[in-house]
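Report on one structure; see the data block that follows.
Missing here is one protein chain; the remaining ones are kept as they sit in the complex.
Letters A, B and C mark the chains as written, and numbering starts fresh at 1 in each.
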Amino acid sequence: MSGAEDRRAPPPGRAAARRPVAPRLGRGLLLAAFSLLFVLYVAGPVAWLVSSSLQTEAQATAVPPNWLPPEPTLANFEAIFRAAERVVTYETRRQGDPATGGFLPTGAQNLLPSLRNSLVVGLWVAALNLLLSLTAAYAIAVIDFRGRRATLYTVLATRVIPDIALVVPLFLVIRALGLINSLAALVVTYLAVTVPFTIFILISYFEGIPRDLYRAARVDGCGHWGALRQVYLPLSLPALVAALTFAFLTSWNEFVFALVLTQNVEAQTLPIVISGFVMDFTTSFSFVNAAGVIAIVPPVLLAVLFQRYIVSGLTAGAVKG
Amino acid sequence: MATIVCEGLTKRYGAVTALEALDLTIAHGEFMVLLGPSGCGKTTTLNLIAGLEEASAGRLLFDGRDVTWLPPHRREVAMVFQSYALYPNKTVFENIAFPLRLRRTPRAGIERAVRAAAEQLEIAHLLDRRPHQLSGGQRQRVALGRAIVRNPAAFLMDEPLSNLDAALRLSMRSLIKRLHHQLRATFVYVTHDQAEAMTLADRIAVMRGGLIQQLDTPEGIYERPANLFVAGFLGSPPINLIEGRIEDGAFRRAELRLPAPRAEPGREVVLGLRPEDVEAPAPHLIPLAGRVELVSPLGSDTYAEVSGPAGTSLTLRVPKGWRVREGEGIEVGVDPARLHLFDRASERRIA
Amino acid sequence: MRGMFARRAVLAATGAAALGAAGLGARAARAQAGGTVNFIGWSAAVDQVRAQISAFERATGIRVNYENFPWAQFRTALVTRLVGNAPIDVSWISDAWLPEFAEAGWLAPIDDIPELMKYNAEAAEYCTQSMRYRGRQYGLAYYGDHMSFMVNAELLQRAGIAAPPATWDEVVEASLRIKRQGIAEYPLLLSLAADTWLIEFVSALVFSHGGRFVDERGEAVMADPARGAVRAARFLREAIHTHRIVSPGAVETAEINGLRAFGSGAHAFAIVPTYRIRALNDPSQSQAAGRIRLALMPKGGPEGTNETCGWIRFYGMTPGAKNDRARRERAVRFIEFFGGRDTAGNYSMQKLLLTDLGLPFCTLPLNEDPEVQGFWTRWAGEGGGAVIAAQSARTRKKDVISPWFGEWVETANQAWQSVCLGRAEPEAAMRAAAAKWTELRRAFR
């Protein structure tokens, strides 16, 4: 104890050697302050979205706002999951304009089918994207063939064109293929959107894998497919997961193409149906927010689940710049 | 086991020629070393033999069979790399077994072959480990195991010892030599280390700029370097080179004069003298005197940097038993038969 | 089927066939099978449509494939589907799109179908006129309505205003009084978001100022300072920026949000589609219920009139449906059941839309129906029905309806919004809209 006492009160001459307490405290305070700001900014809006989705319409539109749900209710979510069950006849119809009455957007029963569509499209895109970009990235990164650079640049160049610029011709192409309003149209489109970036990620990652491993595999008896499967696939897991997550999230989020290429509940994805609520005659804020929460859950789960891989997977691609 | 024949083998990358019309025959069971500085085309040659790169021109024959367009996995060659190139996600056992699995060898056969190879390389106790748990020497043994477990047409080695420390390098060197004796297989070994080349090779191909400079036994290359480059590349410390011209059947440079009976007069030449080719002065030797500038004792030998006649600076091995001091004079004898003469323009050997 | 096959072949060539096999392929063609009518509309009166559909299906055995989209996306969605050859039989159509769609060949005339044409005899003349283009008729009415001037009687009373204002100047005066007394921050409610209602709102303002966008010959007169459009624009600007009786937030207030705000009792005056009166006076939907009354559209300026803007929405048939015997038969029965009399001989859909939602109809015989008369008295108050009838007689259809309406209205909306924001002089804004009109009109030929 006394030893500690001593150290805390050093002779004046040795003050310079003392651990600087004040700056460390300052650093702690600074970090805490910044962290608080960060949390408020990043999580605040989503927290408010979730909070209002658990309120009734009256509570959600109260002035001043209810920061937390006064009596949390799952009614909005229930409405979403029950929307398809209702059969409408003269007897069971709701009188009055739903615009101000029932507070349930007419597109509500499309929400679950669109959730399914989004999932189906996302999973297909993720899977096919992986297959396509894996093979292409392998070929470009590993095999020395004529036109290799040209292929790479062409692939990357397709992403320089803004989506909105592709929308018109793509609509015409998809129409010519007879694929308007099909999930296949979305899958193919999203592949084209995501593949260049995932190829880029994978190439960067592949280039980090020692060339000698490739040579060893080849002389050990692997063809190109074998080398890809036996060496590159198992060794680039983080990049693969990052690419997969990226592909899924992109197709989950995508809006412009889906807006133009789909027409009804058979192919519409979640963003389209939700944007419909906002522009509908009916706007129930609490309901729309509940739909928003549903749309956020899968990608957030995915992102948090694969957090480690996303960062390390991006690493190779990023730092080379 | 195979004889490997390269006929006019050429490799170009765009405008750059990495290998220019290589003609090389490697006999069955021969230990061929490709020696040269980096970028000389030796690794390209190895890759072409392995099939890892495709030739721009020329042919490659294994036992008379044209394999030029055969991909590596159909060529039955085994390869060992400087970086060991072990599959990090596989155990030692699986690493060694990998080529066999690809060939659909029956399970029992694989087990037996891997064990045998592991015993031979004294790594049987490591079979369950993963590569990152091994030391460098152990890793290279595993890599060797992966090569010898099959029955390849040839063993290709790409600077396999360069990543090891000096002591380990020596023991691995003798291990490889032993393997060659046991297997009696064709070895093609790429290195930039002349000592490895000299100790291991049946024949050495010294390469530079995509061309073979000299193809000969180690002794031949050391004794009769075909040109200035080969002379300079082999030997440690390197050969002393002195520019001068031939006059009256002798090499002349200012006051320095050394007999060169067979050279034609008037030629601009470079004279080569290996540091180790000097002895205590004797009547049949030509005397060479100078002042010692720096002494480098290596234990077994002592070398001295000497400022010699005609403004030359020479590195000489101090004859056994001598004591020299910096700043003192020294006089040694040179056997004229051990002098090398090169044409200065063509850099080729004259005598 | 041959077309289908060719498409599949293209698919296979592009490597997408696998997707088709995996259940991701186009499924649009399926809906054509069997006795089905494909009907699309915007998401309004959805429950009433569904109720009527179940009655239709029971009465005829024909199945209905019903889809709806938000109104804001509807025109785009419909057009892309028409271009994409989606199998639509019947669709709701706005009068504003008729010339454009008829020119493009997306709507089939019905004047050679006597089963439908017979209803003209019992329909209001302006409705029938609104469904005609170049002398041919293109459908049966879903509903017809006009913009109404509505007042919150209670607020007026509190401010000591006895009668609803008769001119826009009086509206300003009354509003300032209400504002001064602190009864309402912004007494006049206008919903001027750049959505599809904007042109109807400003048309009502222009007409009541005695103005026109376009004259009888189709020439743009909106930029003429002597005609009402510029005056109406100036009124808007002053109401927002000088008098501050209209919220500057009006430019982001959509029709539905305006309705809610008016229903909350925060405003004394508003321009609202007539059919909203039912919701506004319904206690379950509106806090101001029972206090909202109708008045004639105030007159504006020296040449002001009580005229307002009216519109019609109707059931249109696609050429694809008309050219196929079986599809046409089903589509005709559907249109008749919804836009005319049902199989029991009643105008059941018209009545349902009125009594449930307050949507006014075009069929004259229903006016005699005591239930209908009772409806107006109940929801629009004593004499409300008479005001509606009087206003209805002073209703003009949008004079900007033309094949290039869809393009022009984008520019026009921006021009009006700029005026509201105080970013453009009324004259300049109207000149821009007029220039666009002239340009498009010329380009059309």
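Observations, loosely collected:
We adopt the following convention: a contact is a pair of C-beta atoms (placed from the backbone, for glycine too) under 8 Å apart; a residue touches a chain by one contact, two chains touch by 3 or more.
We adopt the following convention: contacts and distances are computed from a predicted model.
The complex appears with one chain absent; UniProt names that chain "Sugar ABC transporter permease" among the candidates "Succinate dehydrogenase flavoprotein subunit", "phosphoenolpyruvate--glycerone phosphotransferase", "Nitrogenase iron-molybdenum cofactor biosynthesis protein NifN" or "Sugar ABC transporter permease". Taking the full assembly into account, the omitted chain touches A, B, C.
Considering the whole complex, the residue from B:Glu54, B:Asp128 or B:Asp165 that touches the absent chain is B:Glu54. Checked against the full complex, the candidates A:Ala75, A:Val167 or A:Leu233 give a single residue touching the omitted chain, namely A:Val167.
When you scan C:Asn38, C:Gln52 or C:Thr80 for touch with the missing chain, the hit is C:Thr80.
For chain B, the residues touching the chain absent from view are 54, 56, 69-71. Where chain A meets the chain that is not shown, the touching residues are 28, 31, 34-35, 38-39, 41-43, 45-46, 48-49, 52, 60-65, 131-133, 135-136, 138-140, 143-146, 148, 151, 154-155, 158, 160-170, 172-173, 188-189, 191-192, 195-196, 199, 223-225, 228, 249, 252-253, 255-256, 259-260, 270-271, 274-275, 277-278, 285, 288-289, 292, 295-296, 299-300, 302-304, 307, 310-311, 314-315, 318-321. Taking the complete complex into account, residues 14-15, 75-76, 79-80, 83, 100-101, 103-105, 185, 193-195, 247-253, 257, 261, 403, 406-407, 410-411, 414, 417-418, 420-421, 423-424 of chain C touch the chain not shown.
In the analysis below, only the chains that are shown with their structure count from here on.
The distance from the centre of chain B to the centre of chain C, with each centre set as the mean of the Cα atoms, comes to 90 Å. If each chain is reduced to the centroid of its CA atoms, chain A and chain C end up 39 Å from each other.
Those residues of chain B in touch with two or more other chains do not exist in this structure. On chain A, the positions that touch chain B within their shared complex are 144, 210, 212-213, 215-223, 226, 230-231, 234-235.
Per the touch definition, chain B reaches chain A in the complex via residues 47, 50-53, 71-73, 75, 77-79, 81-89, 98-99, 102-103, 143, 146, 156, 158.
Partner chain C is touched in their complex by these residues of chain A: 87-90, 92-101, 105-107, 120, 124, 171, 175-185, 187-188, 260, 263-266, 276-277, 279-283.
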